[in-house]
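Quick one: the structure is below, questions incoming.
Just one protein chain is left out here, and the rest sit where they should.
Letters A, B and C mark the chains in the order given here, with residues in each chain numbered from 1 onward.
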Amino acid sequence: MVSFEALLESLQTGSGFWHPLLWGIAIVIAFFIVYILRGLGNKTYKKQTEQTKSFLSGNPEYEKEQMHVKGSNVYWGFTEVLKGVYDLLKKMHNGNASDYVMWFVVVMGVLFILVVML
Amino acid sequence: MIYNIPYLAVVALVLIGLYALLFKRNLIKMVIGVTLIESGVNLFLITLGYRENSIAPIYTGSPGGIMSLPVPQALTLTSIVIGVAVLALMLSLVIHIYRHYGTLDVRKIRRLKE
Amino acid sequence: MSEGMSKIVKTIASAAFPFIMIYGLYVIAHGHLTPGGGFQGGAIVASALAMILVAFGSIWTMGKIKEKQLSLFESLGAISFILLAFLGLGFGTVFFKNFLVDNNFLFGMVPETGSTFANFNTGGVLPLMNFAVGLKVIAGLFAIVLVMAYAIHTKEEKL
Partner (left out) sequence: MNVPDYFIPLVVALPLLGAFLTPLVSRLSGKARNAFVVIVLGVNGILIGLLASDILTNGIRTYVFGATDLSLPVVRILFEVDAMSVFMALIAAILSFVGVLYSLSFMKEYSGLDKFYTLVLLMTAGMLGMMLTGDLFNFFVFLEITSIASCALIAFWTHKGESVEAAFKYIIISAIGALFILFAIALLYGQYNALNMAVLANSIQYTFLDKIALVILIAALAMKAGLVPMHMWLPDSYGSAPAPVTLILIGTTQASLYGAFRVIFTVYGGVFSDTAFASNVIGAFLVILALATMLIGVIMALRQSNLKRMIAYVAVAEIGYMVLGIGVRLNAALYNEVTQTVVWHPYTTTALQGSILHIMNDALTIGLLFLVAGSIYYATKKISVDQLGGLARKMKYTTVFFVIGLLAAAGMPPLNGFVSKLLIYESTYQLNPIIAIVAILASIMILAVFVKVFHAIFLGPEQESLKTVKEVPKPMLIAMGVIVCIILFFGLFPEFVITNIVEPATTAILNHTQYIGAVLGGV
């Protein structure tokens, strides 16, 4: 059977290492810190006061259901900036089965030139 | 030169098959393209096993002499069997596609894209 | 296709059917002696069945044999093939071992090397495997053709 010591050996990657126990301790410490920080905030938190309401530049707050940002809109800005890239990729992924085969032929041709001609 | 004709036929079959796959819009024609490539590859295998003036590799009542290699023939048979299965599957999928899309044009069968 | 063809076609198909069938079964049975075997003979038999299907129509054929029965035969063929391989493991310690060869009982003769006349009683497990594959191919190919013909028929009905 697997010995416990074998499990606990550390991994050397060259510029760093990984030890299961150290990592376990680090995670516990991180949880502890998070717990303390949460406790600090919890003291001053009072329910049902002005403090719990969100502030939207003075605009009225909508219902929670209406405020949920839908999946497609989450990275709106990112996709807007990369519009050129996306248009290109859309043209590439056109869903035509013939083109799927064409890409295979193209890659084979390029590899052929690289391997055989050079 | 005469011995190269089967190889030329192989190249022609594979190229015609690829042409059908790349430029034909009808799904049935694409399926035919796949089977053409398959025939080309099978012909290639069979041709590889042939030796000049050889007889079929059957011992029963054989006249003696060189026999052509049986291994490529076995490979070809396996490939044909697989080809039948693939062909049946492709054709039944085409039937289903026609039911759902009402067309066999490959450019219109693109609900899955991007 | 679903209704069947004219009386002439039906009669000729019925007349030709036994001959094609026997030829196909011959190819299956002599698979270990001649070119051919389970798949080739099975394809011939299945084509005979497909001829009947075309001649008599898919509805009539569906009344005679169901797809479920065919798939049962198909899995029986596949199972007997695999079981023969497993029996090789049991009797001869190696998977796919030809354990029947050289026993003078069933397909057990060892032919002389070189050009001989056909001795049907040779080949060990190979003829048995050919039978198994033949059964599977007959059932499988015919099931495919039958289901396709039937699918086209239901489509016609819908329109």
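Everything below uses one rule, namely that contacts are C-beta pairs under 8 Å (C-beta built on N, C-alpha and C of every residue); 3 or more make two chains touch, one makes a residue touch a chain.
These numbers come from a predicted model, not from an experiment.
All shown chains touched by the missing chain in the whole complex, by label: A, B, C.
What chain A contributes to its contact with the hidden chain is residues 2, 6-11, 13-16, 18, 20, 23-24, 27, 64-65, 67-72, 74-75, 78-79, 82, 85-86, 89, 92-93, 95, 97, 99-101, 103-104, 106-108, 110-112, 114-116, 118. By the touch rule set out above, chain C reaches the unshown chain at residues 71-72, 75, 78-79, 82-83, 85-86, 88-89, 93-98.
Touching the omitted chain from chain B are residues 14, 21, 27, 30, 34, 37-38, 41, 44-45, 48, 71-72, 75, 78-79, 82, 85-86, 89-90, 93-94, 96-97, 100-101, 109, 111-112, 114.
Simple rule for what comes next: only the chains that are shown with their structure count from here on.
Chain A and chain C have centres, each the mean of its CA atoms, that are 56 Å apart.
With each centre defined as the average position of its C-alpha atoms, the distance from chain B to chain C rounds to 23 Å. For chain A, no residue reaches two or more other chains under the stated contact definition. Multi-chain contact residues of chain C, defined as those touching 2 or more other chains: none present.
Chain B contributes residues 18, 21-25, 30, 106-107, 109-114 to its touches with chain A in the complex.
Listed in rising order, the residues of chain A touching chain B in the complex are 89-90, 93-98, 101-102, 105. Note for the complex: chain C touches chain B at residues 33-35, 39-40, 43, 111, 113-118, 141, 144, 147-148, 151-152, 155.
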